[in-house]
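One protein chain omitted, others in place.
Naming follows writing order (A and B), and every chain is counted from residue 1.
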Amino acid sequence: MEIYLPLLAQGLAIGLLTGILYVLVALGLTLIYGILHIVNFAHGEIYMLGAMAVFYFHVVGGLPLAPTLLAIVVLSLLFGLAIERGVFRSLRGQWLQLVVASVGISLVIQSVGWIVFGIQEKTVPTYVPGIVQLLGVRLPRERLLAAGVAVVLVAGLYVLVYRTKVGLAMRAIEEDEETARMLGVNANRVAALSVALGFVLAAVAGAFVAPIYSLNPGMGLEPILMSFLIIIVGGLGSITGTVLAGLLVGVLQSVGGVLFGAEAAYGLVFAVMIAVLVVRPAGLLGRA
Amino acid sequence: MSVKAAALAVLLVALVALPPLAEPYVLHVAIVVLINAVYAEALYVIMRMGYLSFGHAGYIALGAYTSALLATKLGVSPWLGILAGACVAAGFAWLLGLVTLKLRGIYFSLSVFAFAEVVNAVFRAVDAFGGPAGIANVPRPSIGGVQLNGHLGFYYVVLAAAVMSLLFLYRLAATRFGFTLLALRTHDTEALAESVGIASARHKTLAFVISCFFCGLMGAIHCHYLRFVSPFVFTFFFSTDLVIFNMVGGLGSFWGPLAGSVLLTALGEQLFAAGYYKSLVYALVLLVVILALPGGLIQLPRMREAWAARRLRLAKAPVTAVER
Partner (left out) sequence: MMRLSRVITVIAALALLVGLAQPPDAHAQKTFKMGAIVPVSGPAAAFGIGVQHGMEFAAEDIGTLTVGGDKYKIEVVTYDTAYDPGKAVAGMNRAVYNDGVKYGIIIGAGVHPPILPIIKETGFLDLAFAAAGRQITNADNPTVFRIMASSDQLYQTYTAAVVEKLGLKRVAFLGPNDELGKNDGRVLKTQVEALKGKGVSFVADEYYERGAKDFGPALLRLIAHKPDLIETDGSPTGSIALIAKQARELGFTGYFLNSTAVLEAKAISDIAGKAGDNIIALRIWAKPPTELYSQLAERHQKKYGEAAPGTLWEAYAATRWVADVIQKTGTFDTKKVADALGQSTYPQHPFGAATWGGEKTYGAKRQIVLPIPAAILKDGKWEPFDVRTGKFD
């Protein structure tokens, strides 16, 4: 089969767009893990809830998009605060229990989701239909929108973490908690805020990816595996790392898929992850 | 004879003498309970070291496939196949351990998970290994020319293997080796251990190899029970179940994972029609135990102490989760 330029160009474009989607989905996980070193397995389920919320509030309930998104932000914020207070806080200091507890939470949400939402696949009609043709490459509008949202959120996260007092507090806690506490940083507040923000990011990602694929209560599993992969490759605690890794994985999958077939590309991505783990366990841009 | 030894003796006698009177379904449940118990205890070996594995199903699959392939393609006796399965799993564990045991916390967990996925992916992709359809018609072992196709005969095979494995793993915990593993639980204590001359890398590797040896052993037996194996039997969800057995039972002693696996497997069998309610129940039990019963079910008699310990821990616990 001849590989020719237009095919590769399209593959690259799709890869970049898919990669940005991965970044969008992984942001929430990066935040919580980056600051608190807590592995939030429930991340995928919050993403699912965000998508389901759009379906039930907007599609079924008729609520316009803007109030729907606002509702999603508020609800996920509250949920995050509740989980931090109710679950994470009582398990401080016990890494193993924390991880397994978050697995438990994800299973509970997933099971309840199947029972309440039912088994039929649901769809959210696209927010922006149509394709944009750019230099012979076809780009679906809804993916461009999601990419735009991702860019905005990444930029926002940068500003928050590196340019605000809150961000400073977060970084201080992450780097040296004891000293930060001694200097007056309220660790509890940082923890609560980080988790809440992580949940919001997950839910918003779900809301914007919802129209691209169909919805079912099990849709949280793949994003969380992907997000972990990206965070590992990109490096713990590094937003830039997450962005780069997300794009890299997306492009690898897509271009690799075009060149070698989808199955091989899947294996390729895993191989890269293992290679990174072996050669640079802290990730491409992580701090050792 | 102490009470505990007497109780165990009674249990053992019951497990040996009662089955001929039992219905095939009860035997089925007993077989599954015994197999899961060994899986859970095998996983426990590395969990008490502080290593969380979401990929043990991969080693179980390796054991199962080895024996299945040997039996169906080369006509090798299942007895040998089972042993071979255990060794193959242990071998891969050793190889993987070289790389992954250096990793901490979640990195380790994800790397073993990745390995398990790769294992299943390879079995799925290569037709010689059965491909997506898996391997069917895996024969049961024979004793004296009689193939153990019924439930009762095979039950005794499983019982023997399980008792021997559990006995070994139990004794392991009481040896110096076992205690050393406990010392490796956190990063700090590991450093401490090394400073007194303990070769932590070798200990960890050996523990990992032992853990996977028994996974492979029981995996092969499991496969001969089902007379079938496919890439969709030993999945990530299976690994998660094993972790849940350990956590619910409690990581404080050998009896924890045993209790956890027995109870949850039995519970699972009762919920046969419940669909999603079954995983909901599992998850709720897990959360309730983690949050309300620090130390798992086996710490029930000492709940007050466990809670006190947790309160103490919380008082000086950092907000950021320290791995291992």
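One rule holds in what follows: a residue touches a chain if its C-beta (ideal position, glycine included) is under 8 Å from a C-beta of that chain, and two chains touch if they have at least 3 such contacts.
Note that this is a predicted model, so its numbers are computed, not measured.
Set against the missing chain, the residues B:A274, B:V288 or B:L312 yield one that touches it, B:A274. Of B:L172, B:A266 or B:L291, it is B:A266 that touches the chain left out of the display. Among the residues B:W79, B:W255 or B:W307, only B:W255 touches the chain that is left out of the figure.
Panel shows chain A; residues 1, 7, 10-11, 14, 18, 114, 118-123, 125-126, 129, 131, 138, 140, 213-214, 216, 218, 222, 253-258, 261-263, 265-266 of it touch the chain omitted from the view. Residues of chain B in touch with the missing chain: 2-4, 7-8, 10-11, 14, 18, 22-26, 28-30, 32-33, 124-125, 131-134, 136-137, 149, 151, 226-228, 230, 232-233, 235, 238, 253, 255, 258-259, 262-263, 266, 269-270, 272-276, 278-279, 297-298, 300-302.
Please note the rule applied: only the chains that are shown with their structure count from here on.
Our note on geometry: chain A versus chain B, Cα centroid distance of 32 Å, whole angstroms.
Interface residues of chain A, counted against chain B in their complex, comprise 35-39, 87, 89-101, 103-105, 107-108, 110-112, 114-115, 173-174, 177-178, 187-188, 190-191, 228-229, 232, 263, 266-267, 270, 273-274, 277-278, 281.
Note for the complex: chain B touches chain A at residues 47, 50, 52, 99-100, 102-103, 105-107, 109-111, 114-115, 117-118, 121, 125, 240, 243-244, 247, 251, 276-277, 279-280, 282-284, 286-287, 290-291, 294, 310, 313-314, 316-324.
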